[in-house]
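Shown here: the complex without one of its protein chains, the others still in place.
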Amino acid sequence: MGAGKTTAIQSLSEIEVVRTEANNSERHIVDKATTTVALDYGEILVGAQEKVRLYGIPGQRRFNFMWTILKKRAKGMVLLVNSDSPDPIGEMIFFLEEFRVLYDRGGVVIGVTRADVMPGPTLAEIYDALERTNPGLVIPVFTVDPRVRNQMQNLLLTLVVNIEMRAAFGVPTVARSV
Amino acid sequence: MSTGLHLKPDVVEAASTLLAEMNAATSSLTYAALLTDDGFDVARFPVKTDGERFAGMASSMQALGDAVTHELNIGDSEYIIIASGKGHVVQLRVPGQELVLSALFDNDATVGHALAVTRSFAQKMADLLA
Partner (left out) sequence: MTIDVEHVAGEPPPETVDFPVTVGWTQAAMAVTAVLSLNTPVHIRMVIEGHEPLLIDFRHHAFSWSTPLEDFPVDAVHTRLETVPTSADDPPYFELPGQDLDGLLWEMGLNSFGGGPAVWLSPGERYSLTRWPNLTQHSHNLRQVQMIAVLGNAYASTAELAAFAGVEVSEAQRLINALSLMRILARSAAAPAATMAPQTAAAKRDSLFARLRKRLGR
C-alpha cells in the first residue's frame, strides 16, 4: 500500500486511467487520502489492434481475490515496493512468492519507490534478500519515481525485453528447493 | 469524514444491532454485511462468520459499479444486484456515509422486496450515524 501503483499507471497510460478509489480508512497507518479498491486500468496502443493493458491492483491482503484473477491473465508483473514502508523487504519477498507463477510464465521487474525520501533498505540489502530467498533468480531492481514517465517506461521496457529474452533462450523454470 | 468506521466501537455496535434487526424483520435474509468504502468489515450477520474477504470484494464491486456508470455517463450507481440460482445479493451505499450495505437473500424473496428491505435499513443506518 502506498507504493505508487496508481501513479505509475497514470504515468504510463495513453488513455485516462480507469480508477476505483475509495477514501482511506487507515490514514493512521498510511497517510494518503484514497486507496485503490478494485483496480486501475490503463492502456498503451502498440498497433492498430493491439494494446498493452496495464492493471494496477491493491496490495492489501483483503483484496487478494484480485491477485488470483490477475495471476491468470497477466503476462508479467511490475512489483512496486515502497521503500518508506515498515517492512519493504518482507513485503517484496511476500509478493514475489505470491506471484511466482508470473515470474515463471513471463517475467517480473521490481521498482523501489520513495528511495530518496527516507533512508530505507539499500539496493544492496534488497539484492541480498532476493539472493537469500530466491537463489538464482536474476530480477531487475530499479529505484523509480512513479511520477516520472521516463523511469516508468524504462521499467516497462525492461520487463518486456526480459520476457522476450527469456522466451528466446528457452529458460526453464528455476528449480526451487522447498 | 468517516475515517476508520470499522474501528469505532459505537459504530460497530450500532451496525451489529441494525443487522440483527434486519434479520429479524426478513425471513429470507441469509447474510448481511456493513463495510467501509475501502473494504473493511464493520459488522455482519451471522456474527460469527469471517467477513473480511467479503468486505473486500463488496467494496471492489461497489467501486466497479461506479466506474461503469461513470463510463456510461449515467451518474452514480444506485444499487447493484447479483442474481444466482440460489439467491441474490443486493448492495447499495448508506446515504451520506462511506459505508456499503450488502445483503444476500434466498429466492423466497422477490428482488423487489429484497431491494426495498435493503434500502430501508441503509437509510436507518444513515439516520443512526447522522
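Which chain is which? They are A and B, in the order written, and residues in each are numbered from 1.
Quick note on the criterion: a residue touches a chain if its C-beta (ideal position, glycine included) is under 8 Å from a C-beta of that chain, and two chains touch if they have at least 3 such contacts.
A quick note: this is a predicted structure, and the numbers were derived from the prediction, not measured.
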Touching the missing chain are A
Looking at the whole complex, which of A:Met1, A:Val52, A:Leu70 or A:Ala129 touches the chain that is not displayed? A:Val52
Of A:Met1, A:Val30, A:Leu70 or A:Val141, the one touching the omitted chain in the full complex: A:Val141
Since one chain isn't shown, list which residues of subunit A touch it in the complete complex. 44-47, 50, 52, 123-124, 127, 138-144, 151, 153-154, 156-158, 160-162, 164-171
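Keep this in mind: only the chains that are shown with their structure count from here on.
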For subunit A and subunit B, what's the span in angstrom between their mean Cα positions? 32
For the subunit A and subunit B complex, residues of the former touching the latter: 18-28, 35, 37-39, 60, 62-66
As the complex stands, subunit B meets subunit A at residues 1-7, 36-40, 52-53, 55-57, 59-64, 66-67, 71, 98
